[in-house]
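Below is the structure I would like to discuss, written out as structure tokens.
Below, a portion of the complex is reproduced, with chain positions unchanged.
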């Protein structure tokens, strides 16, 4: 048995709190239709017309959920904390707490002439968050810095390479917003699903950690 | 003793966070009466006129509380987690975080001509959430997949059958919104009370799990 120290557990609990709040607050971008809309088309049609809002909400919900799942995987392996981990983790949380802001922007402008700019802001922010996540992982995993000494270094390096695909994929989606904003947004959702899939290497690492 | 693993505990803690935030944020649908209303009728009458708002708030509060109680019962029995559990649980949380949205809609239209549509959206969403909950329970309990091997399979199947009444009851209430929206809403509250009642089979299962 190789328990994580109390400090690591508290960082994890604090981060979980932030993830839980962000994922719940997203719903506050969901404003009911205005009275005028409802009187014109009826409540159900007015609600149905709000689909870009629901789509943006759902995409961000699952993006944050996937970030949490992967954060959780990382902290299953981390055994020690230090000041740099605290700050890198703070940077990632900073990125995550901001997610409702671009979500609101993309929801409002998905169907008007500002679509491309809104998609750029949304996908661009996911690119930044994926950079923060990779920075955290790379720092903690480098030469097993914060992992148990028994952790398999080759496996850690292999997973770091896998995760490092993230920023490149999101960067590709950022460029795609200049050509086809809807396609870029769809790809962003596909990436989230992809990173949620079970991963053999990560599972192996987590099993070792127990 | 057969302790749940650390990962299961963290999923539980994260879910608890989301439940706690949703149940607290519901209160933000409670807007004080406008200044005009207050000047016309006085503060107390203006407040009293907001009773549909309070009713919707209270019904959703206890719906989320009951979902939390039952989620809690399920996780008392779960001993292992995997990726599918993470995603099914994420789906349930998605359903729960959205509850304030139909609550706000039913509160605003309980007394106007959109009553039927608002009740449909509200009760319909509870139906969807009950589906998510049953999916989670069915997945975790199927052949004791994530339960302790010692758990009594007949008992698990018996409880799964009991819970599976939920979606059918809510579906019935959904159809009822076409005939009598107020009755459908009252039934929804009655169901919540019903699912909050102590349940012998569930208690037996939880006792085994300790």
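We just call them A and B in the order they show up, numbering each chain from 1.
Keep in mind that, in the parts below, contacts are C-beta pairs under 8 Å (C-beta built on N, C-alpha and C of every residue); 3 or more make two chains touch, one makes a residue touch a chain.
Since the model is a prediction, treat every value here as computed from it, not as a measurement.
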(request) Tell me, please, the full copy count of this complex, given that what is shown in place amounts to 2 chains. (result) 4
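In this text, only the chains that are shown with their structure count from here on.
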(request) Enter the angle, 0 to 180° in steps of 5, of the rotation superposing CA atoms of subunit A on those of subunit B. (result) 90
(message) Roughly how far is subunit A from subunit B, centre to centre by C-alpha average, rounded to an integer in Å?
(response) 26
(request) Sort out for me which residues of subunit A touch subunit B in the complex. (result) 12-13, 16-17, 19-21, 23-28, 30, 32, 38, 42-44, 47, 58, 61-62, 65, 68-69, 72, 76, 196-198, 206, 210
(message) Taking the touch rule as given, give the residues of subunit B at its contact with subunit A in the complex, in rising order.
(response) 5-7, 10, 13-14, 17-18, 21-22, 25, 28, 82-83, 86-87, 90, 93-94, 97-98, 100-101, 104-105, 108-109, 114, 117-118, 120-121
